[in-house]
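With one protein chain held back, the other chains of the complex are shown just where they sit.
Up next, chain A:
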Amino acid sequence: MYKTVLQGVLGVAALAVTATAASAGTLDDVKAKGFLQCGVNTGLPGFASPDDKGDWSGFDVDYCRAVAAAIFGDPTKVKFTPLTAKERFTALQSGEVDVLIRNTTWTISRDTSLGLDFAGVNYYDGQGFMINAKKLSGINSALQLSGASVCVQAGTTTELNLADYFSANKMEYNPVVFEKIEEVNAAYDAGRCDAYTTDQSGLYAIRLGLANPDDHVVLPEIISKEPLGPAIRQGDSQWADVIRWTHFALLNAEEAGITQANVEEMKNSDNPDIKRMLGSEADTKIGTDLGLSNDWVVNVIKGVGNYGEIFERNIGTASPLKIARGINALWTKGGLQYGMPIR
């Protein structure tokens, strides 16, 4: 429980003791280490959660694996560090993790004053509320929540949006704030609060773990924009490129119809775009310029599949969460996901 304090102190210690001599870029460090250290959730089904054998799976986890595959050609060369909302930035700043892929919202203050950079948006989300419809049958809008006790996790944008939403709508509430997600879940399940608020994707994931998932409904209001994406330490543009282009490669692969199953065949495609992306063009520098091998996209897709496959497997209709693609569909299908051209 002294973990927050410990985190803070470790952060301070890391700042104090780390050598100042210009350290090599993160990419070189990771290559030298032989594996990627990825900061993820402590346990949010569908996004990042360990099974009983300690194997991690989830949407964010597959993003970590994709980066490992891009660098090493092997999606298993990754170690996971579970982080609470409060711990995550200190862990990244102090170098405990190489990249933070943990449903983290891209905001200006995080981008500018925490020493972070964001490499893209792998999931467009928004904050919502969940209530127990059995107990509170008359409630069907967040605007009816005046006077409620609301469970929320500390150190999140959620906490801030919650305060803004209630004060903007001149409503009262009692915040019930915990550090760890299990504590928030337990408190909500035990009836310590009337409503649970977090990113909507998170609400669906959390609902699955409650005692009676069917008793709970997510209210229709979305009170904020939560663009979630991978974060890295500021000022390492080579590393930022690796993460960013891995994300774009996943999107472009989906757009071009390259899947885990057909990627080997696709290498022989006549389509110049696909040939270029998969590094089968003659004298290509598509990977080496990035500090990777030229077949890095092949490795990524062979390792984890394209964006659509990652989505479906972990949080989409093929998963217990059953989240629709919605605004996370490709731009060609009316969504916001748009991969910059690989050329």
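Definition applied: a residue touches a chain if its C-beta (ideal position, glycine included) is under 8 Å from a C-beta of that chain, and two chains touch if they have at least 3 such contacts; residues count from 1.
As a convention for this text, contacts and distances are computed from a predicted model.
Student: With one chain of the assembly withheld, which option in "Tryptophan synthase alpha chain", "Amino acid ABC transporter permease", "Probable DNA metabolism protein" or "RNA polymerase subunit sigma-70" matches that chain's UniProt protein name?
Tutor: Protein name of the absent chain (UniProt record): "Amino acid ABC transporter permease".
Student: Who touches the missing chain here, A:50, A:126, A:175 or A:227?
Tutor: Looking across A:50, A:126, A:175 or A:227, the contact with the absent chain belongs to A:175.
Student: Give the residue, chosen from A:71, A:97 or A:148, that touches the chain omitted from the document.
Tutor: With A:71, A:97 or A:148 as choices, the missing chain is touched by A:148.
Student: Among A:78, A:99, A:130 or A:162, single out the residue that touches the unshown chain.
Tutor: Once the missing chain is taken into account, the touching residue is A:162.
Student: For chain A, which residues reach the chain that was dropped from this view?
Tutor: With respect to the unshown chain, the touching residues of chain A are 1-2, 4-5, 8-9, 11-12, 15-20, 85-86, 89-90, 93, 109, 113-115, 135-136, 138-139, 144-145, 147-149, 154-155, 159-160, 162-164, 167, 173-179, 183, 186-187, 190-192, 194, 233-235.
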